[in-house]
Every structure is written in structure tokens, then in C-alpha cells.
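Missing here: one protein chain of the complex. Every other protein chain is in place.
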Amino acid sequence: MRTISIKPLRAFEVSVEAEVISPDRLAALTFGQIRALEVWLGNRKRKLSDLFRVEGDEAPASPAETLVRLEGDFSRVKRIAEGMTAGTVEVLGGAGMHAGNGMKGGQLSIQGYADDWLGREMRGGKIIVAGSAGNYVGAGYRGEKCGMRGGEIEISGSAGAYLGEHMCGGSIRVSGDAGDFPGAANQGGTIYIGGSTYLPGAEMTKGTITVGGNARVLPGYQKADVVTIEGREYQKYLGDLVEKGTGELLVAAS
Amino acid sequence: MIQEDVICSFCGCLCDDITAEVEAGAVSRVRHACRLGASKMMGHDRIKGPMIREDGTLVEASYQEAYDRAAQILLAARRPLLYGWASTVCEAQEKGVLLAEEVGGVMDSTATVCHGPSVIGIEEKGLASSTLGQVKNRADTIVFWGCNPAEAHPRHSLRYSSNVVGRFTPLGRAGRKIVVVDIRETRTSKNADKLVLIEPGSDYEVISALRMLVSGKAVIPERVGGVDKADLVALAEILKRAKFGAFFFGLGITHSRGRYKNVDNALSLVAELNSYTKFVVMPMRGHYNVAGIGQVLAWSSGFPMSVDFARGMPYFNPGETAACDLLARQDADAALIIAADPASNFPRSTVQALARIPVIQIDPYENPTTLLSKVVIPSAIAGIEAAGTAYRMDGLALRMKKLIDSPYPSDEEIIGQILESVKRQREMSAGGAAR
Amino acid sequence: MIVKGGTVYDPANGIFGEEMDICIEGGRITEKAAGEEIDAKGLLVMPGGVDAHSHIAGKKVNTGRIMSPGDSRSGVEPRTAVCRPSTGYTVPNCYAMGYRYARMGYTTVFEAATPIIDARHTHEELKEIPILDKGALTLFGNNWEVMECVHDRDIPKLAAYVAWGLQAARGYGVKIVNPGGGEAWGFGTNVKGVHDPVPNFDVTPAEIIRGLAQANEMLRLPHSIHLHFNNLGKPGNYSTALETLELLKDIKPSRRRQVVHVAHMQFSSYGGTSWKDFESRAPDIADYFNKSSHATMDMGQVIFGNATTMTADAPLEYANARIAHAKWSNYDIELEESSGVVPWVYGRKMLVNDVQWAIGLELALLTKDPWKVLLTTDHPNGGPFVNYPEVITLLMSRPKREAEIATQHEMAPKRSTIATIDREMDWGEVAVMTRAAPARVLGLAEKGHLGPGADADITIYDLKPNEVDPSVDHALVKKALAAAKYTIKGGAVVAKEGEILQAPLGRTYWVQAEVPAADAQRLMVDLQEKFDRYYSIQLSNYMVQDAYVANPVVIRPPAREAAKEVA
Partner (left out) sequence: MKAIMISGRTLAQGVACENKMSADFLAATSVCSLSQGDYQQLGLLEGKNVLLKNGFGQAVLSARSDPGLPAGVVFIPMGPWANALVGSDTGGCGTPQFKGVEVEVEATEAPVLGVRDLFRDITKGVEA
């Protein structure tokens, strides 16, 4: 296992885009090559080493055998682990927007807060957030039919609005509350929300949303039976009928 | 001198039947315009000349000094925000896109604090619309949802909607059914046949209920968003019985909880109504050319607002690249504000962030944004002192006239001069580096 | 400048694969020239490509961009010293339109549909499209004034309106889309056929089409009427196509050209009674074109993958949106038109899409005379124009077609004759379909050929016709066509091996036709009333101002004397 640790050299005056920070891009490279990789500080093209210190094991490895550890403040560093297919990325603090964009495999873990668009258009792999996450977790790009298609996202804290918008597959688990409109227009996949939320499953056509707390339910949902899952009773709804949906919405009977 | 068929540069109605009398280089009398348009055309106190802030206070400067200082600020910035653009003409906006490309900035318009959610809704569902003349000639049923044209677009009802007479609407107001959906009574609702009062923030649920009823699914709760099922059933019937229906919506939808989802749902409602009758939908755009900046940005960058050119190619993602987001996240390190007043129209904490970065203001008038600005460049008023193109709320392009000569340069010229200064200073510094 | 020793295909001048030099002076082809020499030894040399039907500018195009940010994020290319940034695949931004056409060796492109009242917007975008020479066809098929003149059998007044409309729109020719249907859509209905009366106007599509054709010839316009049939896109619509073509047989052309150009014929060559028994009727259509001489067509070839459908045929777009449960934009235009935009995907394993793909190719391959068939994808309705090299290689290689068919729905070959067609086009035929014929169909004397006096628009492909067999080496051919070795526009090299070297602003063609003052006066009485009572803007603010037309080229048809006999 090759471990590469990356630390910001300073607080960044504007956000940084660093989609190169992923095992797929780094695994086979020498430190010299890694330091020369291109990142963007706003509109300025920079070498990775202009903004970050790189340490760890020299010897190249396969992406699957590579651990990228991000230490320090990455909350303004966007697109971490974008498109990663294998290996591990550990963010010891918070992560900027678009972490795990289009991720296909491997594992991304974030100890702090994950900013908006976490796991956008994710295809596979696993994202674990020990803190909370922002808006559009596992969502799609503006105007596109499909967001997340596969993989798993687990958030120990709460999540923002539009959780899993346009989701077509995979699963998202949020232990705390979720903001407005989770699972909007989703066509598959499963979402679990431990806490409360607002108007889940708007225009959902397929898939399952389970809410452990309270939820305001849309008029396009029809009450079905009460089901018991792991000893807990849930009121089941089917919808969203505005889209002739057959999605399942389960809200804990309080 | 009397000028006929002048185009008003206040709101998205872009009324083009205004008569203006010009005396001694000033507009002395305006006819046919509403209070809003007349007030703008008659003019107010102007910023006298360019100013640059020196240790805290704005001091007079030459235009060239102001252009050069503005260019320095933009060149030094890592993520400059070029914001506003809704109250100027397309020719200035096109120059603005060039400038944004040149300095790797973010080009955003006032749409992001008005109908930006409408744009995102349109990206989800498309927009089933028409020109306003189509509504004038055909509409027998008109819905005003979360909008108050009687105060924001005073001549809308007389020229295009409720009260106008057209080919298939010979009775005008008498032949039409006007419905207002809002959370309160308004001047507009006083001219309506039916007012449906809903709870604040319940637009999405009420629209969903209507979509259910329109498609014949009667199984909805007894009360939705504070409205009785019976009222919703009646409203759904009115919509389906229309021969030609028009659905106008405003900030009551885009500024409330749900934002673009409310619009998204309304667009679906209208699309579905077309399975039963003819229906069109249109956002009530505020600034006279806020529609134009969307068109200009779309044909030049592919995206209608919030376009980030930082990496030399357009990137679009409102929520990340919109003015309010960049400021709230302190992710813009300079701002050029043209034909807009974010200090008044943005949330307080966002304005505080704006005050922390160098601001260049281009505007005919002093306003609270002036108080935060490092460089102030007074400009001619497009549509009165400068000609150019504007897009009406329905997308029709019209050519604004120049009525009077102005000592002030046009927005187009100012942006062009800043662009030239940017190129010149960049070459000089490159040359300097070489030496 | 001299292009030395190329293998030249210039069908308009009867040149098919001759090795010769081409001389350029002052932006035009000349007998002699001095100066820079470009070595084209043995390479394929053709006139610059001409596209007579493409949706490149105006409200529909921009609506396509605005409603699909996902399309704009594809095909992104950064700004360079020469180029503005590029975005989009099915609906590129204005700059990408110019660069991508130029890379393929195209130098002239005509926008296919502009309502008069929206023409200002169209020209705003045309002036942002670099390199290309352009023009815009103007929509007349649903205008109230047109229908009223037709109803009154007043062809001279109709001609006056057409002339006025072209002037107002700075337009090039008469486009007719689903005549009468656009008006009917104003109240949510459509016309069912050419003899189905238009609600509230007591005229039929057939009368509108004939009237506009007569007016078009009365005005001696360089281009014929350019017609998008009623019932387009519907199973069984080939009969509407044949019925409509018969309507125009007896009309005398005022110039040496067709009387009608049929837009994207593929979408109107459908058999069957529903999408279930949907089948190709392209052979019937091709047979008609082989037997008659008054009509030309363009293919409207379908390309698998993403497309954006955009047309003034608004009822069709609503149907599309409902079938595909896709997003839907609609734009009805007071007194003039309606239109719609719907993002689309053509699936390789979708039987209907496979048949549509086959029909476009059948039309080109079964119609004997290539001068009657222009190569288009009806960009971006059938697919984006960047796929022209794919279409050309399909026409030139039966093995490529067979390989394609093998990847499609197993039922597909039974629904068309494509699998049985041996014909493989040669470079001469390709040069006709992509250069000579579009220029002749549009009536552009200085385009589409390399004779003295022609514009020096020349394409040199990195491909030796005498060494390469397109039937076998189709992959190699496609690559060469996608990025010309040289694209020369007006005597300047604008693109080299896919790189844009310079991006000058091209010209905009429009047509100013003369009509008798008396007809114009009668017309203005009508129009003044329409603006006073029905339009939502003033007459004085309606016409496109000169400020919007960059580098205009005004074509003035010869004054008419044959007016009466045509009428």
C-alpha cells in the first residue's frame, strides 16, 4: 500500500480546483511528477507543489494499492477524488465542493463537512462522511436526467437540500436530518434518512425513500399499508402520482 | 423635438409606444409610459464624474484613470465577479463576456436574485411559451401566480394581458377569466375574477395538487397549502376549460421555499394542460433587459447566467458560480458591478462580503453600492442616451433608441475601454517580465 | 495564392478528379495568380462546403442551449489566441459553429427557419458565428397576411408581402413549415393534411403552398420555396409528401432551378399506420424524384446518439415531448408562427430510429441524380453537423453500412431496403451533394464551384483519391474529412489540419426583391391595420435595422416582366 499525504501550504484566498487528487492520477507517478501536476487557484494555473506539500511513499503502485491522505484544510479545495475508480482517499478535515464527482470505485472518506455536490453523478465505490454534507449529495448535473447511478454514500451527520436529486441507482444513508426535496425526480436507488425532512420524493418515479423522523408528504402520494422494518413501524406511501410514479416512501409512524 | 415609438427601458414589458419630448438635450415630457417608465425617462441626479477611492474617500478622476484602475483590479484578481448586466443593452453585455473571458472572471446577472430559479426550472422541464401578442390575441384565461404586475409591470394588463383587445379576444377584459394565486391580496388581485390565497411557501404542494386534479386524479388531501380541495377542483376546471390559457409567474414562486422546484412544477402543470387545451407559461421578468443577458450569455458561452471563465472555458453551476454564492463563500476577490445595486438587493451578510473586496461600479446613478466601491464610473443611460438591443420578457428583441446626447460614455464603450486597458497592461507587464 | 497539383472535383464545371492548379486573387478564383503556393499534390480538392439547411442561429437554437446545460458542458474547448471558447455538441455556441464547420471544410451555411419578428435575434447570433458566409430563410407558411392574400387569391399582394418580409427580416428565401398547422397550434390543434382548412382563415395548406410558390416565382427569387411538409414525422406521411409535390408540378420556375426544395426528406418518407408497423417508403419518394424535375431535397440524415429537435412545427414537438416524456419548450409567435424544441436521443437498438437512419441513406442512394439530394442532418434535428464525415462514408461504403446494420435491431433490415443497396458514391457525387448542388439550389452563383469569378472557398483534404478506396478505407476517409488539411475561405487559410488559424467575420446574404408600388401600397394598408390592432409592437420598431447585418451582400433579383403569366 502506497501512502501519499498532501497538505495545503496556506489558507487559499479563493477556492482551488484539484481534480488530480485521486489515486488514479497519482498512484503511478513519482513525487517529482506529482508536484508538477496542474491545479487551479481561481483563474491561475499552478503546480500542485505551489499550493500543497506532498509526502509519503515514493514507490509507484497501482491505484487500488494507493492511499491518498489529505491533512489540513481542504474545505476550499474542489473536485477531490473526481472520477476515482480504485484505492482510498482520506480527508482528515472538511472537503470542498464536488468531492467524488462521477466516482466509479474505491473509497472516499471525509472526517469533517463535505460541501455541496458530494458524489455528483456517482457510478460506484463508497463515500463515507463522518460529519455532515451540503446540498445535492449524489445529485445530477443541471438539467440532466440522471444523477447517482451506483455506489454508496453514508453520512453520519445531516445533509442539505436536494439529496439524491435525479438519482437512478445506488444508495444514500443519512443518519441525521435532510433538507428540502430529498430524492426529487429520482428514478431508482434507495435513500435512508434517520431524521426529519421536507417534501421527499417529489416526482419520484421509482426507488425507495425511508424517513426515520417526520416528513411533510406531497399530495401526489397515496397511503398504502403500515410496514414494520427492524421492529419499527413505517407508514408506506406510493408515488409521486403527478409522474405516475411507483416509488415507495416510508415515513416512521410517530 | 417629439420622438414617437420610443422603447421604455424600465421593466421587461419593454413598451415600445412611448412618446418623448426632448428639449435642450433633456427629456422634458413623456407620454403613454407608466409611472415607473416616466420616472426613469425623466431622470434623476447623476454621478458627476469618475471617482477612485483614495484612503477611504472617493475622489474625482479622469475616465482613463478610472479605466486603468479598474483594469488593475481585474488583472490582480484570482476570481473577479462581473455582475449586473440586466439594465443595459446586449452590445454592452457582449463586450462584458469578452472581458470576463479576458480576465478569467465569473459573468453573472441579476437574474440570479430574481428569475434564476426559473432558468434552472427551465433546464429541468423546458418552457412552453409564446410572444405576448399571442396572449393578447387569444388568451381567454390568465393566471398570475406569485406576481403583481399592477405594481411591477403596470402596463402589462393594458398592452398584453388582462384588459387588451385582440383578434380572437374582442371583448378584452370582459371576455377573460383572470385568476390570481398569492399569499395576500394585491393591486393585481383587485382586477381578478378569482383570488386563491395560499400559505407562504406552499406553492409546490398546491401545484402538485393541481397536476393531480388536471390529470383526473381526485385523490388529494382535503386541504393543501391552506386551500380547500373544492377550491382546487374549481381552479383545475377553470384551467382545463380555457381555450387559450396563459400562466404568468413571478418572484412569489422563485423567492419562496422550494425556489426552482416551484417553477419546475409549474412548467410541468402547463405542459400537462396542453394535453387538454392550449396553455403557455411565462416568467414576469423585471429589469428591461434581464432576458437579454441570458440570451447573450447562452449564444456566446452556452449557458444563460453564472458563467465562470476561470479556466479559459465556460463553467456553469448556480449555487457555486452565482454572485451570492461566491460572495457568501468569500470566493470572489474583486467585483465589477454594472447597471445593478447588489448593496441594496443582496442579503446583508453578502453585502458585508462585497465590502471586503475591491468593487468597480459602472452606473448612471449613485446608490448604496457606490458607498462600497473603489472605482466609480458614471455611464450613459441605455435606451435614452445610448442605442442598443434589449429582449422583452417574452424573448422578442427590440432596438432601443438614443433620444439625447450625453456627456457620459455608454456601458459598451466603458467595458470596451477597460478591456483595452487590461490587454495593454498585461502586455506591458509581460514585456517587463521579459526585460 | 496558387493551390498546386490537387486532384480537383468541381462538378459545376464538369471537373471530376483532374490534376490541376487553382489560382486565387483578391479572394476569388482567377485564371492566373502569383504569391504563396500550397502544395496539394495528389490531394482531394473541392470547393468549400455549402450547407443549405442547418439550424445555427436564432431563438430556437438558443432555447436549445438554455434548456440543456448538459449539452453545453460537452465539447468544451478553451479560448486560444485566435478562438473564443467552444461549448456544446448538439447545440454548440456561436463560435464553435464557425470553427467546427470550417474544420470540416465548410465555408457557407444557411439558417433554415426564422420568423420575421424574431429575425433581429437570428442576426445577433449570425454575426457571432465566425468564418462562415451565412444567410437565413424566412418563415411564411403561417403568417396571417399570407393566408389572407391566398384566401383573396391576390398573388401580387402576396408577392409584395414576401418581398417586404424578406426586407424586414433581412432574409434570403421563403421557408414554409407545416403550412397552416402553426396557426392552428395557436389554439392547440393542427391541420391533418394539405386539404384540411386552417381554423379561422378558410384556406388550406395546399393553397398556401401554391400561392407562395407562385409569389416566389413572380419575384424571381434566387432560391425556390423551401418546404417542410405537413404531417412531418408521422407514420404514413409519405403520401402527404407525394400529394404535396404533385401540387407544384405545373408551376414554372422563373430561373434555372427547382420550383420547390423539400427540407429533410427523411422525416417525410414514412410508411406504416403507427410506430408499431413503421416502415420506410423512401423507395417511393426516390422514384418520384427520379421521374420528376421540379423538386430537390435534403436528406435530414439521422445520427445515433444525442440530438436536439427544433422546428417551427410546434405540434410535432409537443408530440415528441409526450412520446419521450422529454422536456419541452414551445414558442408561439403572434401573427406568424409557432415553434418547439425537444432534446432527443436516437438509439442504435431502437427499431424506429434504425429505420429512420436507413431512410436518409435510401433517399440519397436510390435517387439517381445527386443534384437532387443535398447532404444534411437537418442539424441538430437528425444529429449535429459534425457528423457529416460519417454520413459521407456511409454513402461511399457498402461494407460500412453493413457493419452498421449488424449493430442495429434485428428487425431493422426488414423495414427498409438499405441492406439491399449496392451503390457506393464516388467523390464527384459527394462533391455535388455537399458543394455544387446546395449552391445551385440556393441560387448562389459564386459558391459551390471553382470556376473563375467564384469565391475562393476551397477545401483540401489529406487524402489521395487515386490511392484510397473509400469502400474499404472508410475509417481513414472519415478521419480526413473531419479535419481538412486546408480550409480556404475567401482566399485566406482559416483552418489547417483541424486548427483554426484565423476567424474573420463572414458575409450575410439577403434578398431585396422589387414589386410594383401599387401592390406595396395595398399591402401597407393591411400591415398598418395589423400593427394597430394585433401585433404587440409598433411597425416602426419591427424591421431589422442595418446595424444587425454584418458584411451584408444584398441580392436583387432581375426586375420581373413575366409576372402576369405566372400569376
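The letters A, B and C name the chains in turn, as written, and every chain counts its residues from 1.
Keep this in mind: a contact is a pair of C-beta atoms (placed from the backbone, for glycine too) under 8 Å apart; a residue touches a chain by one contact, two chains touch by 3 or more.
Since the structure is predicted, the reported quantities are computational estimates derived from the model, not experimental observations.
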{"item": "Neighbouring displayed chains - absent chain, whole complex", "value": "A, B"}
{"item": "Full-complex contact with the absent chain, from A:Gly87, A:Gly105, A:Gly119 or A:Gly160", "value": "A:Gly160"}
{"item": "Touch with the omitted chain, as defined above, among B:Glu23, B:Glu60, B:Glu185 or B:Asp405", "value": "B:Glu185"}
{"item": "Touching residue (missing chain; options B:Trp85, B:Tyr260 or B:Tyr408)", "value": "B:Tyr260"}
{"item": "Option touching the unshown chain, where B:Val97, B:Val113, B:Val164 or B:Ile360 are the choices", "value": "B:Val113"}
{"item": "Residues in chain B touching the chain absent from view", "value": "10-11, 35-36, 39-40, 44-45, 53, 56-57, 112-114, 116-117, 120, 148, 151-152, 154, 183-186, 189, 197, 200-201, 251-252, 254-257, 259-260, 286, 305-306, 318-319, 321-325, 327-328, 341, 343-353, 355-356, 364-368, 371-372, 374"}
{"item": "Those residues of chain A which, in the complete complex, touch the missing chain", "value": "116-117, 134-136, 160-162, 179-180"}
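We adopt the following convention: only the chains that are shown with their structure count from here on.
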{"item": "Length of the line joining the C-alpha centres of chain A and chain C, rounded to whole Å", "value": "45"}
{"item": "Centroid spacing, where centroids are CA-atom means, of chain A and chain B in whole angstrom", "value": "34"}
{"item": "Junction residues of chain B - those touching two or more other chains", "value": "123-124, 309, 311, 316"}
{"item": "Shared interface positions of chain A, touching two or more other chains", "value": "142-143"}
{"item": "Chain C - residues contacting chain A, complex", "value": "67-70, 73, 327"}
{"item": "In the complex, chain C residues that touch chain B", "value": "57, 59, 61-63, 65-69, 71-73, 76-79, 84-88, 91-95, 117-118, 120-121, 124-125, 128, 185-188, 200, 318, 321-322, 327-335, 338, 341-342, 533-538, 540-541, 545, 547"}
{"item": "Chain C contact footprint on chain A (complex, rising order)", "value": "141-144"}
